[in-house]
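One protein chain is absent from this view; the other protein chains keep their places.
Per-chain residue numbering starts at 1, and chain names A, B and C are given in the order in which the chains are listed.
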Amino acid sequence: MNNTFGTHVALTLFGESHGPEIGCVIDGLRPGLRVDEDYIAHRLALRRPGGPGSSARVEKDPFRIVSGVWQGRTTGTPLCILIPNTEARIGDYVNLKNTPRPGHADWTGHVKYQGFNDPRGGGHFSGRLTAALVAAGAIFLAALRERGVRIGTHLARCAGIPDRPFGDLETDLDALERASFPVLDEARGEAMKAAVLAAAAEGDSVGGVLETAVLGLPAGLGAPWFDTVEGLLSHALFSIPAVKGVEFGDGFALAELRGSQANDPFRMENGRVVTESNHNGGINGGLTNGMPLIFRTAVKPTPSIAAPQRTLNLATGEETELRISGRHDPCIAPRARAVQDAVTAFVVLDLLETP
Amino acid sequence: MNNTFGTHVALTLFGESHGPEIGCVIDGLRPGLRVDEDYIAHRLALRRPGGPGSSARVEKDPFRIVSGVWQGRTTGTPLCILIPNTEARIGDYVNLKNTPRPGHADWTGHVKYQGFNDPRGGGHFSGRLTAALVAAGAIFLAALRERGVRIGTHLARCAGIPDRPFGDLETDLDALERASFPVLDEARGEAMKAAVLAAAAEGDSVGGVLETAVLGLPAGLGAPWFDTVEGLLSHALFSIPAVKGVEFGDGFALAELRGSQANDPFRMENGRVVTESNHNGGINGGLTNGMPLIFRTAVKPTPSIAAPQRTLNLATGEETELRISGRHDPCIAPRARAVQDAVTAFVVLDLLETP
Amino acid sequence: MNNTFGTHVALTLFGESHGPEIGCVIDGLRPGLRVDEDYIAHRLALRRPGGPGSSARVEKDPFRIVSGVWQGRTTGTPLCILIPNTEARIGDYVNLKNTPRPGHADWTGHVKYQGFNDPRGGGHFSGRLTAALVAAGAIFLAALRERGVRIGTHLARCAGIPDRPFGDLETDLDALERASFPVLDEARGEAMKAAVLAAAAEGDSVGGVLETAVLGLPAGLGAPWFDTVEGLLSHALFSIPAVKGVEFGDGFALAELRGSQANDPFRMENGRVVTESNHNGGINGGLTNGMPLIFRTAVKPTPSIAAPQRTLNLATGEETELRISGRHDPCIAPRARAVQDAVTAFVVLDLLETP
Partner (left out) sequence: MNNTFGTHVALTLFGESHGPEIGCVIDGLRPGLRVDEDYIAHRLALRRPGGPGSSARVEKDPFRIVSGVWQGRTTGTPLCILIPNTEARIGDYVNLKNTPRPGHADWTGHVKYQGFNDPRGGGHFSGRLTAALVAAGAIFLAALRERGVRIGTHLARCAGIPDRPFGDLETDLDALERASFPVLDEARGEAMKAAVLAAAAEGDSVGGVLETAVLGLPAGLGAPWFDTVEGLLSHALFSIPAVKGVEFGDGFALAELRGSQANDPFRMENGRVVTESNHNGGINGGLTNGMPLIFRTAVKPTPSIAAPQRTLNLATGEETELRISGRHDPCIAPRARAVQDAVTAFVVLDLLETP
């Protein structure tokens, strides 16, 4: 039960929000994969704040790869990425140790680590660490691309406003790779941004739903028990801060259907077994069936809000009012999309590499 | 990526639907736990068919513990449970190898195992193997009970009909431990049964939503990244056949709320830190916060339906009509509740045992 | 830290000496491997007592494969082997719980399991469990044979008497596959047997050294750190009861050489990189180099001896004299050879299957 995940391709995450550096070690990569630092920078930019009302804290993410790459290619030995925490402002967070933020890990982390954890900015629990996941994810996404596998995530709902559903997946994934605000319908995206700003103006925040498609997977990946594709993906996806639900294919809506509606009939298409519909999201019996892998995550509203909140003063045991200073994203779902792509790429690459 | 799961308490599952025996090996149990064979039989009975329109195939589950127990208590060494497959009827399934059932693992299993898997009754993918999970789960549930932890699951929705929400959890869990049909409101349960029978009469099936509560957990279990409580539980829960979604606390509904609504304020109650509401389902930052752990799974409608379905004949590549003989539950959600309790108990015990 | 081992091919061992059955579950086998029950029986026979002065307890090992095999081939799903404990005689061991046998796990097991472990015949610590390893090993050895990899072990020393060194390895391994007493020089084998009988006549026991050769491995298996070939093999080999040392190539003798003597120069032979000598036992930098893999284990003398020994009565804290009844092998090294082959085959197959 620790900060390493993965069967064959394994990732170890380390660092604290206000420590000198965060980073990760990736093990089990094939030797010879090209490592494109510009693409890593591009993916980090997709995670960076900058959407409507987003945190004014400019996070530049200069990163260094200190091992596992030689002459521009992976060596096959552990690859360590380091990202310095250059612009953190410590003063913003001084009052968190005794007055835990509702909806955050301040209190649970204090209990687990017996008060020794670094409380500044959430410490090791901080969303800041997802920068290392995104940097690693760029390497995974590029490795998958070489094998014909593509991944993209859109903001399917935000502040109650739906994006249009996925259509032609190749086209939609092309658009998402470039989009700074990850929607398929720009007009709906503008409506979402307005709703986010409206919440922010009230000192509040909103949530959303992120939907991901993975194209190009062969059939037969995964395992019947425990290491089902759903199980492995969800295990990793719940590490994305604020994710509180994961559903595959039609997910919870499947519970309302009849079997005759939910089953995806098999047929042959160009010599390949396909299913006519994809209610099961590309997975049967825990294994990929060769159809697009489709899933959604529920992202709760940012717990750090400007409006005053009630909490406890742990030192005195009294209730108190908490005002969170600093600037916080009123909706993290748009940025979380880069993390969801990264985490998905990690699990999918691991599935492909594990015999 | 194999059939063993768990960090400290680990479970290995084996067997095929129509092989001589299925079973599991549990490792990492504390020495000295009482093993109550009657309680194992009780939990197996909760999983057994017998609900409305359920499979007429009477599954008696005589089980044997062949290791790891001495003088009625766990030894601390691996505990192996075996359950013979006494009443399987092989003839019912002969046509599955070439005509895969839509919504099942017949085709994906064939691809993964290169045609060598046992196709009878779904082989290793069969829901039959959950009997071994339920038997193991009885041991886990009893071990948790000794430590003040209780688990219960109700059918929160079935065929579109909602059960009443959880109320007083101690009382509700007492009732569920005894209930053969796992609802909190019997009238709604009768309506569900009628809806299931109506679907069955049309050769069809229905799905449902299972909601679980875990009481008595200390704060601080879990880990910040990867081994979050949500991640560990969902990883295991997706092994329950037909589960396609998992959500914690308010889950997907959280995506529609504002931060000021979703955050659970801390306060002190009898010298203990609690939260006023429980929108986060007892988990903050991936760690338990000491409140009841609440989650729901989406159970899709049974894919085996009596009505004819289109599929492929893999030998010829032609489309064909499949008629599944044998008797199948028109809704597996009521039985799956025993599996959900078992899987939850497994993960929760592992969380408690892992430092 | 439990009874499962292996990265991709994993084995879980369970059972107690005097329980109803012992067994193991093998996961991660390729689908389609032939399973030859006669060969399993042959390997079990090599492990069976019957050498000079060996235990008169006739262990017949009827085994059942209850999962993971269909139509004579592996399915790729977990394979469970069960071996009943048919002829155990419980009375022989009743006094072990309070008077631990020197050199055995009676006392350490009692401490670890807080007195709840099954003490009869050593319980879960019993060498009896190696029967399950040997049965599994037969499947591993056959799978390796199909890939051109062969394994054999001889008794390089016994009671101070050396066997002749390995010569032509193909020939020697052929001979060992058939040999019931595993020596390369029969005359020396007769001398060993006489020495064993002499020790037995004095109520005593002797030890030995087992030397193994593995042929046909490709270069490049293993890992630089932690999962070195030496590390993985030794981890598993120390599970063979009574093994107290492992050395690769010239092993401890290398500590006495100079670098100019110990280095194995590379040269080309039939278009293949080879080394002129093999002081490093086929391993450079933790990875196989394509030369024969050679290692030795030190097997201590059987701790169960007929002569009276001093020990403690744990109930009273007084020193007492222990007389071990029952019949025990005065030297287990000849039988342990079958276990060493099995364990080696397990690790080597896992190395080959792990990318």
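As a convention for this text, a contact is a pair of C-beta atoms (placed from the backbone, for glycine too) under 8 Å apart; a residue touches a chain by one contact, two chains touch by 3 or more.
Remember, it's a predicted structure, so these values are computed and weren't measured experimentally.
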Residue of A:Thr75, A:Ser277 or A:Asn313 touching the missing chain in the full complex: A:Thr75
Touching the absent chain when the full complex is considered, from C:Gly28, C:Gly76 or C:Gly109: C:Gly109
Among C:Gly19, C:Gly207, C:Pro292 or C:Pro334, residue touching the chain not depicted: C:Gly207
From C:Thr153, C:Thr212 or C:Thr311, residue that would touch the chain that is not displayed: C:Thr311
Touching residues (missing chain, whole complex) on subunit C: 1-5, 7-8, 13, 100, 102-109, 111-112, 122, 124-125, 129, 157, 160, 199, 203-209, 219-228, 230-232, 234-239, 241, 243-268, 273, 275-276, 280-281, 284-289, 298-305, 307, 309-312, 314, 317-319, 351, 354
Residues of subunit A in contact with the chain not shown: 2-4, 8, 10, 12-16, 19-23, 25, 27-28, 31-32, 64, 66-68, 70, 73-80, 82, 112-118, 123-124
Missing-partner contacts on subunit B, residue numbers: 8, 77, 224, 353-355
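Note that only the chains that are shown with their structure count from here on.
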Number of hops, subunit A to subunit C, where each hop joins two touching chains: 1
Identifier of the chain whose CA centre is least distant from the whole-structure CA centre: B
Centroid spacing, where centroids are CA-atom means, of subunit B and subunit C in whole angstrom: 39
Contacts with two or more other chains, residues of subunit A listed in rising order: 8, 224, 354
